Every structure is written in structure tokens, then in C-alpha cells.
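Every protein chain of the complex appears in place save one, which is left out.
Take a look at chain A:
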Amino acid sequence: MSSATWRNFFTYNKYAQITARAVRQSLKETERVAAEKRGVTALRYQKWENGVGGTQVYLNPDADKGLGKPAV
């Protein structure tokens, strides 16, 4: 089983993400749509200096802007 050597390339987290994605893509149509949403991650960051926060920046502006409701 050549995939026993995935440790050479990936962390366990990445491995878990890959297998989770594979499982989601194999679901029946009805459940797949809801499941695919779980696989999406978006990141916003903000640099703080002297107690003042800078602008909040999306890591992937095109992909992330339309997704979901930000917590803050």
C-alpha cells in the first residue's frame, strides 16, 4: 500500500483533510451539497500595532469574500 508513505509529504492534519474530502465527494447528491460546505475554510487576519488594529485582510480575497457570515 504505497500510501503508507504519505508521512513523507503531509502532516496528519493534511492527511485527515484529504480523506475527509474524499468521503464528502462520495456521498449521495442530496447530502453532498451540505457536506461540501463543511470542507470550506476561509481566513481573515488583522495586524495590531500600539493597541490599534489594522485593516482586516482576507487570505484569499476572491474565494473568501462571499462565504458565510464572519464572526466579527
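What we mean here is this: contacts are C-beta pairs under 8 Å (C-beta built on N, C-alpha and C of every residue); 3 or more make two chains touch, one makes a residue touch a chain; residues count from 1.
Quick note on the criterion: contacts and distances are computed from a predicted model.
Among the names given as "Prefoldin subunit 6", "ATP synthase subunit delta, mitochondrial", "Aspartate aminotransferase" or "Centromere protein L", UniProt records the absent chain under the name "ATP synthase subunit delta, mitochondrial". Interface residues of chain A with the unshown chain, by the touch rule above, are 1-6, 8-10, 15-29, 31-32, 35, 38.
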